[in-house]
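Submitted below is the structure of interest, expressed as structure tokens.
Note that one protein chain of the assembly has been removed; the remaining protein chains are unaltered in position.
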Amino acid sequence: MAPVAPRSGDAIFASVEHVNAELFTLTYGAIVRQLLTDLEEVEEVNKQLDQMGYNIGVRLIDEFLAKSNVSRCVDFKETADAIAKIGFKMFLGVGASVTNWDADGTCCSIVLDDNPLVDFVELPDTCQGLYYCNILSGVVRGALEMVSMKTEVTWVRDMLRGDDAFELQVKLLKQVPEEYPYKDDE
Amino acid sequence: MQFFGGSDISPSPPAPTASGNNAHMMYVFNRNGVCLLYREWNRPLHTLNAQQDHKLMFGLLFSLKSLTAKMDPTSFENHEMCSLDKGNLGVPQLPGQGCSFHSFRTNTYKLSFMETPSGLKIILITHPKTGDLRESLKYIYNLYVEYVVKNPIYTPGAPIRCELFNTSLDQYVRSIS
Amino acid sequence: MAAIYSLYIINKSGGLIFYKDYGSAGRMDTNDSLRVASLWHSMHAISQQLSPTVGCLGIELLEADTFDLHCFQSLTGGYLNPFIYLFIYKHTRYWFFLPSTGTKLFVVCEPGTQHMEGLLKVIYELYTDYVLKNPFYEMEMPIRCELFDINLSQAIQKDRVALLGR
Partner (left out) sequence: MIGVGKIKQYANVLETPLSKGKQEVSLSAFAFLFSELVQYNQTQVDNIAELERRLEDAGYSVGARILELLCHRDKGNRRETRLLGILSFVHSTVWKVLFGKVADSLEKGTEHEDEYMISEKELLVNRFISIPKDMGTFNCGAFVAGIVRGVLDSAGFPAVVTAHFVPMEGQQRPRTTILIKFAEEVLRREARLG
């Protein structure tokens, strides 16, 4: 069977149920506030947000693959492209682009056109060092790990810290190649 | 399971379905798991070396057979008397015993399988869209009886090296898929 | 005339996380269903290794004398957490190092039953909704989600009506 072409992010977003972004944004704000109250260190909050994102990514990948008809996630470049172009649009309704690939194609940036997490948000100075949107880096890391791509995902630009855009850097750490050590005690 | 009688090459070969050869490869195993024949016509991918490939194929067939025997919804033995050998997972099946599978399909290939009462296993791997090849496998089995079993210099259990069998097999397989 | 005998859902390491049969034919007791699930998990992975071309996703349809087995698989998995399949035949040990594969759903039905692929896709969507989005479901564990059961029986019912209606 000729593999079905992956569906566009817009097509999927149009076909799924929506909720008002404000509910999403304010619920996320509540989560961050809870973490800031429960955990003193801002660095701890960053870690916890990333872990929560990872837990989501591990579950969300199945829906992403099923609905996007992405046939196989073997090539890191293709997968990163699919996650940026289809994933962010399908779930958050925002576009994203993949840029600055490094020479050997194992590291890239995902730049978000928009970010529904940060409407109405103004970081007070008590939160220096907080990566408010760290849940997103965790989601990307968790999703990629499920298709056997171990990655490190970090924020390179964050508008809440004064930058001009939201930019994630995705670096492939390890992807076990297709052929594998065959052991047989014959 | 019907018994494949008849000595001459009958039934006549089923009408060839498609031109060109999208048959990939064929295996023949005997009841002891020895690979008597491996013919390859079109196989771009080899994930394993020949020996591992044959072992893995045999392992797959053997396990699938015991799985299908166990899952046979029409047999009652495995409900009441679970302890009965037949139908227990992993316990070798006697050839022709219990429910067996005749093919499986993945997105990249179709595997057609036949096991004779003598325990000979014939496996043909073709394009995923190929139709039902049970008749074709019977025909190939007849080729095997004709050119191999009846070939005086062939010692059973040894890999098949009868040229005549190979050429008529190639010709026939090219015509069916 | 039950077109569908039973439905299995297996997690990423081949553990059975959901089993339901529809009628007595083909009913399995718990350990047999566990064995069937883990054996199928290995067969599915092995079938990928024997593919003559790249991009094989494993068995989608197994045709047996008295039943068909349709399998749908999510495309997660890979070599980050591989597993070993050990197979002993005539006291020689064969063991193989296989990639883990995604969550699998398979349905056992009467030979020739139509549009099982469609039904499996629907059931898979119910899984991504009512199981994966349930905060009280722990990944890879047996599924005990009331909403999944309710929606599953509705989907099977609707499908069965479609089958009988044909």
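What to note about this one:
In order of appearance the chains are A, B and C, and numbering begins at 1 in each one.
As a working rule, a contact is a pair of C-beta atoms (placed from the backbone, for glycine too) under 8 Å apart; a residue touches a chain by one contact, two chains touch by 3 or more.
It should be emphasised that the depicted structure is a prediction, and the values quoted were computed from it without experimental measurement.
Across the whole complex, the hidden chain's contacts among the shown chains comprise A, C.
Touch with the chain omitted from the figure is made, among C:85, C:124 or C:148, by C:148.
Even with one chain removed from view, subunit C keeps its contact list with that chain: residues 129-130, 133-137, 144-148, 150. Interface residues of subunit A with the unshown chain, by the touch rule above, are 13, 16-24, 26-38, 48, 52, 55-56, 59-60, 63, 90-93, 116, 119-124, 126-127, 130, 132, 135.
One rule holds in what follows: only the chains that are shown with their structure count from here on.
A separation of 25 Å divides the Cα centre of subunit B from that of subunit C.
Spacing of subunit A relative to subunit B, judged by their CA centroids, is 47 angstrom.
Residue numbers of subunit B whose C-beta contacts span two or more other chains: 47-48, 52, 55, 107.
Listed for subunit A are residues 3, 178, 182, 184, each touching two or more other chains. Put simply, subunit C touches subunit A in their complex at residues 55, 57, 74-82, 92-97, 99-100, 102-103, 121, 124-125, 127-128, 132-133, 139. The residues of subunit C lying in touch with subunit B in their complex are 5, 24-29, 32, 35-36, 39-40, 42-43, 46-67, 69, 85, 87, 89-90, 94, 96, 108. Note for the complex: subunit A touches subunit C at residues 3, 58-63, 65-66, 70-73, 145-150, 174-178, 180-186.
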